[in-house]
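Here the complex is missing a single protein chain, while all its other protein chains stay put.
Up next is chain A:
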Amino acid sequence: MPNLKELSKKKVRLTGGHRMCAGCGAPMVVNWILKALDDDVRAVISNATGCLEVSTCLYPYTSWKDSWIHTAFENAAATISGAEAAFKAMKRKGHIDGKYKFIAFGGDGGTYDIGLQSLSGAMERGHDMLYVCYDNGAYMNTGIQRSSATPYGADTTTSPAGKVKPGKEQFRKDLTEIMVAHHLPYVAQTVPVIPGTPYMFDLYNKAEKAFSIEGPKFMNVLTPCPRGWRIDTATELEVVKLAVETCFWPLYEVENGVYKINYIPKEKKPITEWLKAQGRFKHLLKPENEHIVQKIQEEVDRRWERLLYLAGVK
């Protein structure tokens, strides 16, 4: 990868002036992914409905320097499939030249839930595209409703924590593994750029690798949402770090079916570290909810052990 000085000179493809919340992780993720494109490459981007879409394209303004299209909530992958198919046809007939990359961005609601069908279809058909899910663990755009990516026990407006219910009562869907089951050339799970960590450029490196591979690719990026996670914007990357250090969100990639874990913590932190950093899990720290924390820890361990096994580490 280029050094920091070179990176700073690369084109900024998602410019300022958009209306994302202060501290929102999504534009950071988008900009780092787009930085992995060479400056002479043009991006064609489709965007599922969500915070990122609605806040970056307040018509007649746009923050996007590349071709950008939005359709209904469930269709980012289908729309980019259509654009990519049209590009191929135009190229075959000699109507278009130059370097293009096809990218779709969607949040977890638009990807794990309502958009899963079109994502699966696009991946199976094998379009030359990269789908990026910025997973902040709930429908944040409509005011924090649970999604199938919401972690167990999280308090959301449609999984409210109260005297009887502990917040969301299901473990999160493992979308990265669902994508692996599509036998894609490249699937990766990562986090935003966190300075000072051994995995600081994990996101950039994975985007760069994804763009170098032909065919359907998928990246799942844990993205902080200060509003929904009930955290201070200044600490958000520390919180994401805890997701990695507790193995709640392992950094790994699967290239042609071969698993590789990109970071194995020397000492896995207990899940309470990740939970107690966020207001959405506040209720879980009460003594009467200890069994729930235990249950969450067991599930994190189970999934981590399974990943170690798949990667041949254990």
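In this section, contacts are C-beta pairs under 8 Å (C-beta built on N, C-alpha and C of every residue); 3 or more make two chains touch, one makes a residue touch a chain; residues count from 1.
What we mean here is this: contacts and distances are computed from a predicted model.
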| item | value |
| --- | --- |
| Name of the absent chain as recorded in UniProt (options "Glutaredoxin", "2-oxoglutarate ferredoxin oxidoreductase subunit alpha", "Protein-methionine-sulfoxide reductase heme-binding subunit MsrQ" or "BolA protein") | "2-oxoglutarate ferredoxin oxidoreductase subunit alpha" |
| Contact partner of the left-out chain, one of A:L7, A:A72, A:I264 or A:L310 | A:A72 |
| Full-complex contact with the absent chain, from A:I114, A:I261 or A:I296 | A:I114 |
| Options A:R19, A:K165 or A:R306, residue touching the unrepresented chain | A:K165 |
| Among A:S55, A:S120, A:Q145 or A:N205, the residue in touch with the chain that has been omitted | A:Q145 |
| Residue ranges of chain A at the interface with the undisplayed chain | 49, 70, 72-74, 109, 113-114, 116, 139, 141-143, 145-146, 148, 157-160, 162, 164-165 |
